[in-house]
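Quick one: this structure, given as structure tokens, is what I'll be asking you about.
Only one protein chain is missing; all other protein chains are in place.
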Amino acid sequence: MYFASDNTSGMPERIIDAIARANAGYAPGYGTDPLMAEVRAQIRTFFEAPEAEVFLVTTGSAANALALASYCPPWGAVYCHALAHIEVDECGAPEFYTGGAKLTHVAGENGKMAPDALRDTLARAGRGVVHNVQPGILSLTNLTECGTRYTPDEIAAVSAIAKAHGLPVHLDGARFANALAAEGCSPAEMSWRASVDVLSLGGTKNGLMGVEAVVMFDPARAWEFQLRRKRGGHLWSKHRYLSAQMAAWLQDGLWLELATQANAMAAMLEAGLAGRAELLFPRGGNMLFARWPRATHQQMQQAGAQYFLWPDTETLDGPDDAPVSARMVCSWNTTDAQVEQFLGLMAG
Amino acid sequence: MYFASDNTSGMPERIIDAIARANAGYAPGYGTDPLMAEVRAQIRTFFEAPEAEVFLVTTGSAANALALASYCPPWGAVYCHALAHIEVDECGAPEFYTGGAKLTHVAGENGKMAPDALRDTLARAGRGVVHNVQPGILSLTNLTECGTRYTPDEIAAVSAIAKAHGLPVHLDGARFANALAAEGCSPAEMSWRASVDVLSLGGTKNGLMGVEAVVMFDPARAWEFQLRRKRGGHLWSKHRYLSAQMAAWLQDGLWLELATQANAMAAMLEAGLAGRAELLFPRGGNMLFARWPRATHQQMQQAGAQYFLWPDTETLDGPDDAPVSARMVCSWNTTDAQVEQFLGLMAG
Amino acid sequence: MYFASDNTSGMPERIIDAIARANAGYAPGYGTDPLMAEVRAQIRTFFEAPEAEVFLVTTGSAANALALASYCPPWGAVYCHALAHIEVDECGAPEFYTGGAKLTHVAGENGKMAPDALRDTLARAGRGVVHNVQPGILSLTNLTECGTRYTPDEIAAVSAIAKAHGLPVHLDGARFANALAAEGCSPAEMSWRASVDVLSLGGTKNGLMGVEAVVMFDPARAWEFQLRRKRGGHLWSKHRYLSAQMAAWLQDGLWLELATQANAMAAMLEAGLAGRAELLFPRGGNMLFARWPRATHQQMQQAGAQYFLWPDTETLDGPDDAPVSARMVCSWNTTDAQVEQFLGLMAG
Partner (left out) sequence: MYFASDNTSGMPERIIDAIARANAGYAPGYGTDPLMAEVRAQIRTFFEAPEAEVFLVTTGSAANALALASYCPPWGAVYCHALAHIEVDECGAPEFYTGGAKLTHVAGENGKMAPDALRDTLARAGRGVVHNVQPGILSLTNLTECGTRYTPDEIAAVSAIAKAHGLPVHLDGARFANALAAEGCSPAEMSWRASVDVLSLGGTKNGLMGVEAVVMFDPARAWEFQLRRKRGGHLWSKHRYLSAQMAAWLQDGLWLELATQANAMAAMLEAGLAGRAELLFPRGGNMLFARWPRATHQQMQQAGAQYFLWPDTETLDGPDDAPVSARMVCSWNTTDAQVEQFLGLMAG
């Protein structure tokens, strides 16, 4: 499953070790463990946000849905791209957690929301009209589902439109570390300085077992979030194991180191594919999309290449002359050799 | 936190090792990993239930709420004891997941539901009356929140009443292993042979990091369960880590071995307390409740004793002459020395 | 159906006339009709509450559930009597509208909540403990389901306890007019002066076709209420027909006149039953509960007497020697002759 997804890879040694260390002895549960205090301090420092509240959950869907529900009422519209993970890949988790909010698509190329599209959508949103769902929250994703990247300025530009309408801003950062590593900016620049109120900071796709941090730069809803987390069954009793992973991941820049390696491997793959396949979107980090003939696809699959078609509803059953779109994702532990092997399969 | 809860303890070596082993290489996600097939086979074998479906989640609240929601409609009544975990300690997770079902108390001593009380409650339940919520599901707990234990015959007796009304039966088995080890019966006898349709089989309180299996003896709702799990944000991408733990826990009887040790320590504690404190409920496994003077409590706390008061809303603030009720829980790794030390504090 | 319920009776002439008058011509919809402005003004005047917001719906369940949902979060506890309509007779409407709040019983005789019981319940409520649902709202009913009545002082006493815990107070006033007429106090005294924040003011059981006013003395949640009403499908397009009825009902004291007649008939019935049947609760208005032998019941039913047994799950199928409890409700149009006829059946 080398290039199928960054969640098919495992954990680096430092994370495993952190789990083993945390296993010693007894610890208080439910987020009151000492390691969680450490995580909170790390996040506050790295994000230059001394007031931020931080909570851990174990899946990106939980992080996103709980974050959205804490800021958007049941009758709210969640503005997102049509390709957003919250819209496509969470089986309605946002609707479930919010109590029935409506995900409203905002157009834009390459998986990124176009400011004008958001402006138009909000202008027609019917605020104050009781028949319409009311503007609720803006949700962006970085890296996007197309593997592209918003710059901090781009996030700020879209967020400013939401803010002008009084909306909070959520950032789905399942691949925030990859975006950050690629962009080379500070965590603050890519979050609260760009008007993000709540961030799903993903660790799972970048080396953790299943840990995501929800960072609330505005802590006013922190208690509500905690109740929602518990009620959603997402408050771990043996919470120390989540804290331990997150603490080790943040320690000494490990998270960015892992992301940098994944990004580099995607760059290598991109270079190797150049001229041999049509690349679909500008690469923003560790994901790559390319189109090639169905026959090539079939041959590569038979030879053991591991990647998903995209969109995920596409299958091998299409007409022979229809090209397919392949999604390739590199992980923190993808190696040069794996990339070379893949390119070799491509060459046939 | 020696006696505070069985979830303050860590994982035994064999579980940690299993995680480390599972860490190697790439694995397909979302429950399609090979280890999950192994877990399914183990459960089917141990429970003598070749058709059973098995799903893993990471908290008991998730296991219970998802199980209940898969069998009880939003307008259903969930019949449970007033002290049940689903009623008291899950911040309304069952209401959230079911879409608003009503938890209806059925009385009984020592945390166990009395058959007559259930019979009476169901007789007055208003089935077919549109104004009333409709009978939905029976939910039992074994071990109970009082640390007592249902025998298989007792489960069967209560379940039979539910079945006579056409209701499915859920068993919250957060401490199922402890109950099983204490009872010495087979898993099947304490579950589907006693008419249990869906079991929350808890691993977390008995040595796992955070893994619970939902065992559906009637697999008709399995697909619905999976959608609810995903939608609840409880489907792990790196699912292999859950499977690995559960597989190792079930392997070579480890789960019963751990539970047996916890039970034995509680028995030792019980013997030591006999004659020195009023024991509140017949001990069923690894939990013990005792009442002693508030002064004793204060002195023990100062000396470092670690246990919770019960109910959990009781505090140190009461009148001095009011005795307190202490809840003591032993873990798989509780030692003779810890029990002796605790009894020593008691002796003062 | 003379004594079955006050909702088996029709509308007085003045209400029918008001509907016919409102039928003329065209009118703007969805609550923006001029008659609604009149209703709002009437309520504000009668309740001496110039800031109050008023909204109309067509059922008591909708009024209660929408009112509760506007003040109580999904993880909140709704404190109510075990016999409350919201608990027993609305098929879980409060749970549905709140998104899964938990109705928590507070004991008390004769369908009235005992202040001490509320105090104790709140003391053990686990506020701030993430595992427990959080105190949400107090919901009282006047007249109660037992036909008894809270005095304004009694409401104030219970409400004060809720207020001391920061809770809002809801009053289910399906028979508020009957309570008011019996008590002889002002609307303000029985509502906001006794710390009620939101009132379900019932018209349906007292002469309207199906109109209930939700009166929000604290208008901060008014917009949220309107969105919830629309979302619940309870915002009428031809709203003028609701406004017209409510305006006519409030006009010239009609509502109290109708309630007074119903109360008087219940008093007459009570006097007639005295010494011939065991009366169960102190009569507060237009409802009466009495116990008599099953044989008497069967004979009366055969002779055409129309009343319900209570609780509503009781049936004719019980053992012959078990007495039954009859619930008799008088309406605005109950007549002396009907009462006499009923007493005649009783006499056999």
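Details
Letters A, B and C mark the chains in the order given here, with residues in each chain numbered from 1 onward.
Everything below uses one rule, namely that a residue touches a chain if its C-beta (ideal position, glycine included) is under 8 Å from a C-beta of that chain, and two chains touch if they have at least 3 such contacts.
What you see is a predicted model; the values in this text were computed from it and never measured.
For the chain that is not shown, the touched chains among those present are A, B, C, taking the whole complex.
In the complete complex, the hidden chain is touched by one of C:K112, C:R149, C:R175 or C:H234, namely C:H234.
Across A:E95, A:D172, A:E189 or A:E212, the single residue that touches the chain missing here is A:E95. Taking the complete complex into account, residues 1-2, 4-5, 7-11, 16, 19-20, 22-29, 57-63, 65-66, 90-93, 96-97, 204-205, 209-210, 227, 230-238, 241, 306 of chain C touch the chain not shown. Seen from chain A, the chain kept out of the figure touches residues 74-75, 88-92, 95-96, 98-103, 123-126, 129-133, 311-313. Across the interface with the omitted chain, chain B contributes residues 30, 73-75, 99, 130-131, 134, 224, 226-228, 230-231, 235.
By definition in this document, only the chains that are shown with their structure count from here on.
For the copy pair chain A and chain B, the superposing rotation over Cα atoms measures out at 180 degrees to the nearest 5.
Centroids built from CA atoms put chain C at 41 Å from chain B. Chain A and chain B, compared by their mean Cα positions, are separated by 34 Å. Note on chain placement: the centre of chain A and the centre of chain C lie 50 Å apart, centres being C-alpha means. For chain B, residues that reach two or more other chains under the stated contact definition are 90-92, 96.
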